[in-house]
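What you see is part of a larger complex, with each chain still in position.
Each chain carries a letter (A and B) given by its place in the written order, and its residues are counted from 1.
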Amino acid sequence: MQPLAKLLEAALFAASRPLTLEELISLEPEAGESAIRGALDEVRSSYGDEHGVELVEIAEGWQFLTRREYAETIDRAQFALRPRRLSPAALETLAIIAYRQPVGRLEVDEIRGVDSGAVMDKLVERGLIEVVTRGEGLGRPLLYGTTPSFLEILGLKDLEDLPRLEELSVALRRPTPVDEPE
Amino acid sequence: MTTPITRDSGGSGFVVELEKFSGPLDLLLHLIREDEVDITDLPIAKIADQFLSVIQDLGLNQAADYLEMAARLLRIKAQMLLPRRLGDDEWEDPRAELVRRLLEYQQIRELVDWFGRAAERKAERFGRGYEAPPADAPPAPLQIDLNDLLSAAERVISLIPEPMLHRVVPRPLDVEGATARIQALLEKHDTFGWSDAVGGGPHATLVDVLSTFIALLELAKRSALTLSQSEPFGPMVIKRATPREAA
């Protein structure tokens, strides 16, 4: 590709939205419109059938898009592209909520000794916890509990299936080599 | 945050910007560089005096981190003055710990420069700017191992000094009661006054008043009634909403 075409390619790739011809011209105003049009053609034809992406003219301008035939595979893999395991912080927060539900954010913060707001938001987003009610007292805080999908993921029938904490404390207190980074 | 402060020290004349220092160690390193002295054989008396005068000038003598360092420097300075016997192998240089920290910190500063340059260079390359809207993919098959959850619970338990008891805060406001009372009044009267709504007459407590007030606002919000006052601080008139108003 010519330098001008390579510049357009880079700009179209980095842009968060389709770029209009005017915007592309503004990248290198001295080049002039016809040179930009030519360079745009060059970019488009270099992404022919030989590539997994193509330069597409859509209503608002030009944009690189993945070819339709790969869209489904990529979409399907999307979830796989995200980390599937919870961080230690998320697990701790989840454990507190599982055993103390319904429980408010302040109480979780207090037990963990750190602000847990962001972690809890993530857990809500992932559908593992949800607001189940409001507490009594000042400001009627939102109280959280675990969701059915939490049980489902762990393969538990209901919350009664969770091991009781008393057993847990005794059983796991010392000998386990906790906190081995994976 | 803070305005840059210029300080002229003797002939060397250096310009100090407060934001430039990320802490007392940074300031200390700055002084050492200015004086071109040997870190490993720190002229502690001189550096301590300079440190004190700089934090005084910059108003940093209010900041705990700087004060702590000032105290440390003065202590080392005093220890250096203590007589020691010749050939005393046991003698430990009171500066040793500070020198170790300074060297370590100097290394960190070196890394900061490297990190800064690396980030600058990375910023010259852009990734894809466009983010496709999330696909309607099936929900992520998140994996949580029960054992992981249990050891997390165990970690949490170990943090709790003693079993926590639930504090149950009694809820003194009785908004439901007040709402019922007002709704009963609305059945019977088109209009009534604030004191009717509160009920309890002279025995009404602050809790009664608050409960009633919240109930009235709630009912007004639900368009069950309208609230009006003829003048500021005048008596409140409560009026049953007409069906049209309620709609």
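By definition in this document, a residue touches a chain if its C-beta (ideal position, glycine included) is under 8 Å from a C-beta of that chain, and two chains touch if they have at least 3 such contacts.
All values derive from a computational prediction rather than experimental measurement.
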item	value
Subunit stoichiometry in the structure file as a whole	A x2, B x1
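Throughout what follows, only the chains that are shown with their structure count from here on.
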item	value
Centre distance in Å when chain A and chain B are each reduced to the mean of their C-alpha atoms	27
Chain A - residues contacting chain B, complex	10, 13-17, 63-64, 74-76, 78-79, 82, 84-86, 88, 91-92, 94-96, 98-99, 111-113, 126-128, 136-137, 149, 153-156, 163, 165, 168-169, 172-173, 176, 178-179
Touching residues on chain B, where the partner in the complex is chain A	126-131, 134-144, 146, 148-160, 164, 168-171
